[in-house]
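Excluded from the complex is one protein chain; the other protein chains are retained at their positions.
For reference, chains read A, B and C in written order, and residue numbers begin at 1 within each chain.
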Amino acid sequence: MFTTIYPQLIGLCTGTLLLTSALMVWRHSLLASIRLLSVQGFALAALVAVIGVEEGEVEVILVAVLVLLVKGVALPWVLARETHATTRTDEAPRLNPTAALLTVALLTILSYVVASRLLAGIDGVSAHAAPIGLAMVLIGFLLLVTRRQAGSQLIGFLVLDNGIATVAFLTSGGVPLFLELGISLDVLLVVVILYVFAGRMRSKFGNTEIDQLRKLHD
Amino acid sequence: MSFALWIPLAIPALLALLSLLSRSPALRRLSPVASSVAVLGSGLLLVSAALADQVPTLGGGLLRADALSAYMLTVVGAVGLVSTWGGLGHDSTVPARFAGSYDALISVFLAAMSLAVLADNIGLMWAAVEATTIATAFLVGHHRTPRSLEAAWKYVILGSVGVAIALLGIVLIYAASRGTGAATLSWLVLSQADLPLDPALIRAGGALAVLGFATKAGLAPMHSWLPDAHSQAPAPVSGLMSGVLLAVALYAILRIQTITDAVIGPDFLRIMLSVGGLLSLFVAAALLIRQRDFKRMLAYSSIEHMGMMAVGAAIGAAALPAVLLYVLGHGLTKATLFVLSGRILEVEGTPKIDAVRALLVRRPGLAVPWLIAMAALIGFPPFSIFFSEVGIIVAGFSAGMGAVVGIALVLLLVIFASLTRLTVAMTIGAPGAAAPAAVAPAAVAPAAAPTGVVPVVDAGASVTLADAEPHPDVPLVPDRSAHGPMLPLILALATTAVVAFIAEPVGTLLTRAAEVLGGIQ
Amino acid sequence: MTALEAGMLGQTLLLVLAVAAALLTPTPWRSRVSGTFCTLLAAAGIVTGALALSGGTGSLSIPTALPLDPLVLSPDRLGGLVMVVVSSVGVLASLFGIGSARVASASRTAWLSMAVFLCGMQLVPAATDVVTFLLFWEIMTLGSTALLLAHHATRGTVASALVWYSAMSQLSFFFVLAGFAMLAGQAGGTGFADLATIDPYSWQASVAFLLLLLGFGGKAELVPLHVWVPRVLPEAPGHVAAAMSGAMVNIGVYGALLVLVRLLPNGPAWWGVLIMVVGGVSALYGILQASVASNLKVLLAYSTTENMGLVFLGLGASVLLRADNATAAADAALVAALLLMLSHAAFKSTLFLGAGAVARAAGEMNLDRLGGLGSRMPWTAAAFGAAAMGAAALPVTSGFVAEWMLLQSLIHGSRVDGEVVSVTASVAMPLAVAVIALTAGLALLTFVKAYGIAFLARPRSPEAKLAVEVPVIMRIPLVLGALLVVGLGLLPGPLAVAVGGAVGPEFTPDVRTIGLAGVDARGIDAVLDPTTFVVLAGLLLVPVLIALFVSARRHPTRTSPLPWAGGGSRLRPRMQYTATSYAEPLVRVFDDVLRPSRDVEVTHVGESRYLVERVHVEQTVSDVVETRLYRPVLNLMQRAGILARRAQNGSIHRYLSYSFVALLLVLIVVSL
C-alpha cells in the first residue's frame, strides 16, 4: 500500500521543497522567507520520514525528527527572532524578480541535465527526484549571491544546506546518523555564529546591509 | 599506541575548558601552547609508530593514524606551537571578558584540525573541517572592529558555502559506495583499487569535494575569503590558519584524490588541480604586484604556495613527497612570518607597507628574522621550500606536465619579484625616510608616504646613521628587541633549514606518507 | 677519504668557521678575522679545484629528505678548472675586503654573506646532478643578494638595485631550473650522467638548450638579461663587485660549458649560430655602453657583458664548427673561450679592486671628477694599468692571447682542406671576426679612457687631488691580480694544455706548448710565443734606451708649471677633456643605438641674448634594452596589478559569484 503512494509522496515533498525555494527567490520580505524556510524544513522532514518508512529503518525516522526540530522549528525561530528586532526587513536584491525567476528556471534545468548524467547508475524513485536537491543547492547559492541583507544570506545558506540534505537522502538514504548529527550541529553553529555577527553588525552599523562590508579590499 | 589518537583531541578540549574557567591569565595564555605541545607530542608518537609499520586505530576505525595522518598531525602541532608560543608576546587589546574564549577557541581549533587529519571517515573529516570554520570564526572577528567583523562574515559565509559544496561531493561519493552493497565513508575502504564504484558519481563527487575543500585550502577562484581573514585575524591565528588550516584542507583534497584516481584515473583531477593551482598562482601574482598591506601580502603568498602545492598534487605520485615537505616548510615559515607581522603591526601601528620603512635600521630585532623568513618563503636554500619547489618542477617535467610547470614558473617569477620589492620597501632605507609610526593608518595615503632624500654616497664611502637626516619622531637608536619570544621563531626557521637534509627519518616518513596516497610504487 | 674529498669538506668547514667568525668577532676585528677565513675558504677552493683539474677523484654526498636521485659533489676536470678560477678571484676579493671593508661593508651580515657567496660559487662546479647544482647556485645567489643587502641596508635610494638583482637572478634560476627539469624529465633521472644520454637533436633538447642558454646567459650578464649589472655593481664595494663580476659570471660560463661540453655535446649548428648571435650582440652592446660610461664601475660592469659576450661567441663558434665537422677549429674556439674566461677573471677582478681602491682614496667613481691618480696611487695605477691592458687585449696580457686564439679559430674555421664547410659558417665567421675586431677597437678606447682620465693628467676635483695610496693589505691583491694578468699572458702554452685537458674526455683539443711557454694549436696552424715576443721587444728597446740616455745626459728634461698648453695661460684642470667629452665622438657615431638624451641649459648675462654666463650640458645615455624592453613590460605589469585589484574589491557578492561560477563550471564539466 505504502509502496504505491511512495512515489507520489516523494514527489509531493520534493515539489514543496522546490516551490518554497523558488518562492524565496521571488519574495523580498524577510519574514515571508523565514516562513517559507520553516515550511521547507517540514517538507524535508517529511521527505526523510517517507524514505525512512519505505526503507523501514528506525534510524532514518529519528533523523527525520531531528531535521524537523532543527530545520523546521529551531533555525526559523532563531532567524525570526533576529528579524523581529529590526525595523526594516525588506530586501532590495541585486537581481530583479523576473530575472531571478528566470535564472531559477535555468538552474533547475541545469541540475536536471547534470543529475541525469550523474545518477544514471542509480535506480529508484528517490534518485529521480534528486535533481530537485541539486536545484535547491544552486538556488540557495543564487540567494547568497543576490541578497543584500545578512538575514537573507543566512536563508540562502540554509536553502543550500537543505538542498544538500535532500540530495543526500534521495541518493543514499542519508548519511550515517552520527554524521548527520555532526553535520546538523555544524550547520546550527554556523547559523548561530552568523546570527551573532549579524547582531554585532547591527550594533556597529545600525543595520545588516552586507554592502557596507567593503572596507577590506586591495 | 591508540592512546596517542586520543591525546590531540582530548587534551586540547580539556585545556579549552580550563582556559574558559580559569581565572589565572598566565595559565589561560599558556593553554594553547600546551595544546600545541600535546598535538605535536602525539604526532611524533604516531610518526614513530608509522615508522615502525604500525597503524593505530580507534573508535572502530573511525580514527586512524597512517604515516600521512601522523605526519600531518606533527605539522599541525609544530606550526601550532610556533604560532601560539610566538604569539605569547601578543598583547590582546580585547577586554578580559573575551580573553578566555580566545585561548579556548585556539585549543578547539587545534583539536578540530587534529580530528580532520586523524579521521579515516571522510564524512567525519568534513565535519572536522567545518568545525575549524566555527572555531576560527570568532578568532577572526576577535578584534571586534568593523573590519574584523567584515572579515569574519566573509570568512564564515564563503567558507561554509565552500565546505557545503564539499559535503555535496561527499554525499555523492557515499551514494556511489552504496552501489557496491556496503555503504561506507571510510577512506581506507573507498581507496581500495578494486572497489566497483560508479565512475560518474565518483567523478562528480570527487570534483565537488575537491572544489569545496579548495575553498578552505585557499585555491582560486574560491580563495576570496583568505586575504581578508588572514589580514584581520590576530597574528597567531593567522599563522595557524595560513600555516596549517590550508594544509589540512589540502590534505582532504589529497585523500579525495586517491579515491577518484583509483576509479576514474588521475587525468580528471589533474586538470582540475592544475587549473586551480595555476589560477591561484595567477591571482597571487596579480594582486601582489601592487600590494599595500603586508599581512595581505603574506595571505596572497599563502595562496601562491597552496597553488604550487595543488600543481604538485596534480602531478601526482612523483611530486607527493615534495608536496608534503612543502606543507611543513610553508607552515613553519608562514607561521613565523605571521607572528612577526603581528609584532610589526603592534609596534608600528599600521599594516601599510608604505608606512613601514627602513625597518632594518630602525628595528633590526624584527627585520632580521623577517628577512630570513622571507628568504625561506621565496624559496632560497637551505630552506625546505626550495627543495619542494625544485622537486615539484622536476617531477612535473617528468610527468609530461612541462607546460603547466612552465606557466607556474613564469607566475612564480612575478610573485618573487613583487615579494622582493615589497620586502625591500619595508626593510631597506635610511631611518629619516620612514614615516613616523605615530601617524594613524588612515592618514598615510600610499602615494603620500614621504620617501625623503637621502644623500647619495658612493660605494665604499662610509654610511653611518649620522649621515641620514635625523627625524624628530624616530629614535636613532635601533630597536633590537624582538617584541616577543624569539626561540620559537628560531626553532621554526632552523627546522625548515635543516629538515630537507635529513634523509632518516624524515625522508622515510615522507616516502611512507606518499605511499599512503598511492605515490611511489 | 681522498684529498679531493678532504678539500671539499675543508671548504664546508671553513664556511662554518667564517660564518662563526663573522657572527662572533667584535667589530674592530671582524674584517680581519672574517676576511682571513674567507681567504682561507677561497684558498681551499683553489687547492680542491687544482686537485680536480689534475685528475683527482672523490665525492661527497648530501643527504636529502626527498626521494631524489643522490645529491653528489664530485668535481671533474672542467669543474676543477672553474673552481680554481672562481676561488682565485675569491682570494683576491677577500684579501682586499680585509683592508677595504668599512661600516656597512664590514657588518656581520656582509662578512657572513661573503663566506656563503664564495662557498656557493666554489661548489657549483662540483655538482654532479641537477639538484645539487641548483642548490649551490641558489646558495650563491642568496649569498650575493644578502651581501648587497648588507651594503644597501641604509640606503633607500639603491633599493631598486637590490630588487633588480634578485629578480634577474631568480629569472636566471628559473630558466636553468626549467631547462634542467626538461632534460631530467626526458632522461628519467637528475644526474648529469643521465642527462648526457639525451639526443641533442631531439626537440626537448633544443627547448632545454634555449632555456639553459637564457639562464646561464643571464648569470653571465649577456644581453638582454644584463640590465641588473649597471645598477648593482656600481653600488657594490670593490671587492664585492670583483667577486660578482670576476667570479660569479664564470659560473654562468660554466653552466654553458656543462651543457655544450658535458650534457649535450655535438648539438645542431643553429645552437651555435644562436649563441654566436647572443654573444656578438652582447659584446658589441656591452662595449658600446662601456665606452660611453662616465662612472668607472658602470664602465667595468658593461665591459663584463662585452667579455662574456666574446666568451659565448667562442662557445657558439665551437658548436657551429663542430656541427660542420671542422673539429680542429672547433676545439681551438673552445679553448679560446676558456682562455678568455680565465683572463677575464684575472683582469676584471683586478680592475674592480682598483676601482674599489680609487673609491676609497678619492670617494668618487665619476671619471669626470677624477684624474692625476697615477702619481698619487702608483701601485693602484700600475695594477689597474696592467689589468686595463688585459681588458683591451693588448699584448702580452692574457686577454690578448685569448682573443688571438679566438680569431685564429674563426678564420681557420670556415675551411677544412680548402673546402668551405658550410654556407652558415662562411657567413658567420667573417661577421664574428668583424664583431670581435670592432669590440676590441672599442675596448681599446674604453680602457684608454678609463686609465687615461682617471690616472693621468691632473685631478679634476679636490677629492681626487687629496687621494692617497691604499694600505698594503689592499695593494697585495691588486698586485697579485696584475701579475696574474701578465703571467697568464706569458704562459699561454701550459694554460691552453690545461684548459684543453679540462674539456676532455668529450673533446681533445690538439694544443701543446712550444718554445718557452708559447702555444701551438696544431689543428689550425697557429703559433704564438709571447716570451719570444717580449724578448724581441726588449732587444729593440735597447738601442732606443741607449739613444735616450745619451740624449738625456746631454739635454736633461725641464719641467714647467706652464707648458705650451695650447698657447693659453689660464690652464685650469676643468679645461681638460673629461670622460664624457672623450666618448663624445663615439656617441655621435652610434647615436642611433645609444640614443643619448642631451640637456643644454644656457644662462645669459642679464638681459643680453648674446653674452652667456654659463652653459650647463648634461648628457645621459640610458640602457636601451632596459627602456625599450623591460620598462614597457614592467609598466604593463603595474597596470595589470592595479587592474587586478578590482577582482578583490571587497564585495562578498562578487566573491560568492566566483564560487558560484566555479561550481556551475564544475557541474557542467562533470556532466559532459
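In the analysis below, contacts are C-beta pairs under 8 Å (C-beta built on N, C-alpha and C of every residue); 3 or more make two chains touch, one makes a residue touch a chain.
Everything that follows uses one rule, which is that contacts and distances are computed from a predicted model.
Between the listed names "Cytochrome c7-like protein", "ABC transporter substrate-binding protein", "Formate hydrogenlyase" or "Multicomponent Na+:H+ antiporter subunit C", the UniProt record for the complex's undisplayed chain reads "Formate hydrogenlyase". Taking every chain of the complex into account, the absent chain touches C.
One of C:112, C:223, C:326 or C:392 touches the chain omitted from the figure, and that residue is C:392.
Across C:265, C:452 or C:494, the single residue that touches the chain missing here is C:452. Listed residues C:193, C:437 or C:636: the one in touch with the omitted chain is C:437.
Annotation: of C:420, C:636 or C:665, C:420 touches the absent chain (contact as defined above). Touching residues on subunit C toward the chain that is not drawn are 291, 371-372, 374-375, 392-395, 400, 403-404, 407-408, 411-412, 414-415, 418, 420, 423, 426-427, 430-431, 433-435, 437-438, 440-442, 444-445, 448-449, 451-453, 455-458, 514-515, 518, 525-529, 532-533, 536-537, 540-541, 544-545, 547-548, 551-552, 554-566, 571, 573, 575-578, 581-586, 588-589.
One rule holds for everything that comes next: only the chains that are shown with their structure count from here on.
Chain contacts here are complete: no pair of chains fails to touch.
Subunit A and subunit C have centres, each the mean of its CA atoms, that are 68 Å apart. For the pair subunit A and subunit B, the distance between C-alpha centroids works out to 32 Å.
Chain contacts: subunit C has residues 644-645, 648, 650, 652, 656, 659, 663, 667, 670-671 touching two or more partner chains.
Residue positions 150, 153-154, 157, 161, 165, 200, 204, 227-228, 287, 290 of subunit B are each in touch with at least two other chains.
By the touch criterion stated above, subunit A contacts subunit B in their complex at residues 114, 117-122, 137, 141, 144, 150, 153, 157, 160-161, 163-164, 167-168, 171-173, 175-176, 179, 182-183, 186, 189-190, 193-194, 197, 200-201, 204-205, 210, 213-216, 218.
Within the complex formed with subunit A, the subunit C residues making contact are 644-645, 648-653, 656-657, 659-660, 663-664, 667-668, 670-671. Chain contact summary for the complex, subunit C toward subunit B: residues 62-68, 100, 102-105, 130-131, 134-135, 138-139, 141-142, 146, 149, 151-157, 159, 162-163, 166-167, 170-171, 174, 177-178, 180-182, 184-186, 188, 190, 234-238, 241, 297, 356, 359-360, 363-365, 637-638, 640-642, 644-645, 647-648, 650, 652, 654-656, 658-659, 661-663, 666-667, 669-671.
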